[in-house]
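One protein chain omitted, others in place.
Showing subunit A:
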Amino acid sequence: MSKEESPQINRRTTRSSYSNTPNSKTTAEDSKTTINQAQSLSINDFVYGDESKTLDELINSFPRRRTQILQLISLLGPLNSPMIPLFIYGGASTGKTSVILQMFKHLNRPFIYCSCVTCYSPRILFESILNQLFLHRKNVSNGYVSAKRCEKPSDFVNLLREALSTFVGSLKGNLGKSSSKKLSSPVNGIMVYLIFDNFELVRDWDKSATMLPFLFNLYDILKMPEVGLIFVSKTSPDTFQSDPGYAEPFPVYFPDYTEDDLRQIFMKNQANPKLYSSFLEYVSQFKRFKLFVYFLFILNRAVLGHFCRTTRRIDELSTAFSPLFKKYCEPLGDLGTVPSGDMKRELFKHLQPFISPCMNETFNVTSQSFCKASAYKDRTKRNSIAKKLGIESSDDFDLHMSTSAKYLLISAFLASRNPATLDASLFDSTGGPDARKRKRKSTEKSKEKKETKEQELLLKGPGTFPLERLLAIFQCIADYSPDGEEMQDGGLLYEDCDTGLMSDILLQLSSLCNANFISKGASCPLEGSIRYRSTVSEDIALKVARSLKFPLSKYLYR
């Protein structure tokens, strides 16, 4: 019954915390904890501390991963057998990391795990590996420093060789002791495995041109048969090509789950840790376990096929399903009931209208908006389907910023969209937009021109503009007011801030830049001034304009 822990958790915990927590058990029955707080680290900390898994348990906990598991086991080989470097690759959420980590739990062999997400630079990567090998843990007493300071690959190789040989020596000693005293040590063998997770990220490092061949050739450089290297990556080996080439590691491929596999995995609900954990709260709270199973059944029959057409990733699918499940449970007032056949049909009918909008919003559902919606749920009764599903609908979209910041945002948008040559005609004091309308005629030629312009806009995206232009447009539109009443308000507002306008606006601009509404480009080599670019989409700009009652569309050049 034991379940794999979610890979997310695996990646985020340190080894010591996995060996301390009863990690792989998420079901309640296994909650008896056997915390043996490791005060001082020893070799035994290099394996999972708990009782090991049998091969069958391992295979059962990963549905549809049997071939990969067997292949990996045979490539790792029997105890103490050397191994050429392995390269495990496959799409996101196909179980690469969890399989390999759980496999070491099964084999009880010492390993060193480092993920290139957390070790985001060569130095951190090197020091993290060395810290683990030297049984060193950063804490207050040592001022959170690493065991060795090491930045260059050459130092790293020397230190690593030294550390590995002492480590392997202690493993051998351990082996001798345990065989003589008949003490069963939890550590098996004298091989040490280095696992580099998220290896594709190394490609984006500054020094990737030297780091990639270095890490791939590490096995040949070290020349130690007791070391096994395992690279785990989301992208295939051919995306790692570099000029000098490298000794190719042995590829092991994890294919994505097919639709049938997904069906099985979702049915075998406990086997999917992410989906399960997101519902865990519900299930324990409402004892709706049976209901959940029915829900999954419906998902499989009716919904999964549709969703699979857009994505086949478990993590994304399960986040998409979670609001649906919530919806599904809604008509059931009584919490403990098990629905009958009729009831089930009714529930499905209730669910049906939500399925297709949910699909189009599949990836919109962030955990944040989900929480928000549930927080607001009591306060307001929401009408639209989207809102009921916990998705922030576009109507109540609100940017919490000052009026002048909104105007600034709009003027940045205008400056990015409109050609600079038209500014004069758009914003001149006499006629404003009307003057332009007279000029434009819809001849064939202009239509054609318009089309190519549109095409260009589509390709080039928003244009850049200097600060002066932004301020000029800002001044023009801030003067604008739609009707008399607004005039007073607006007039008052801008009279007030006329005095402190410039410094205030520049501050606002920098905060908009920080919030990534406006991006700051490199300075233009000819003019020498910094150029800006608005990154907001037209929808957002229009909404902001609406909130100010500003007729943005009149000013947009089309």
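Here, contacts are C-beta pairs under 8 Å (C-beta built on N, C-alpha and C of every residue); 3 or more make two chains touch, one makes a residue touch a chain; residues count from 1.
Everything below uses one rule, namely that contacts and distances are computed from a predicted model.
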Protein name as given in UniProt for the chain not displayed, "Translin-associated protein X", "Origin of replication complex subunit 4", "Exocyst subunit Exo70 family protein" or "Protein BYPASS-related": "Origin of replication complex subunit 4"
Sole residue of A:Leu135, A:Leu175, A:Ile221 or A:Met401 that reaches the chain not shown, by the stated touch rule: A:Ile221
Touch with the omitted chain, as defined above, among A:Lys148, A:Arg263, A:Arg312 or A:Arg417: A:Arg312
Absent-chain contact - pick from A:Ser74, A:Thr421 or A:Thr452: A:Ser74
Sole contact to the chain not displayed, among A:Trp205, A:Tyr253 or A:Tyr557: A:Tyr253
On subunit A, residues whose C-beta touches the chain left out of the figure: 70-71, 74-75, 77-78, 80-84, 89-92, 152-154, 157-158, 210, 213-214, 217, 220-221, 225, 234-239, 244-248, 250-253, 255-256, 258-259, 308-313, 316, 359-364, 455, 458-462, 519-521, 533, 535
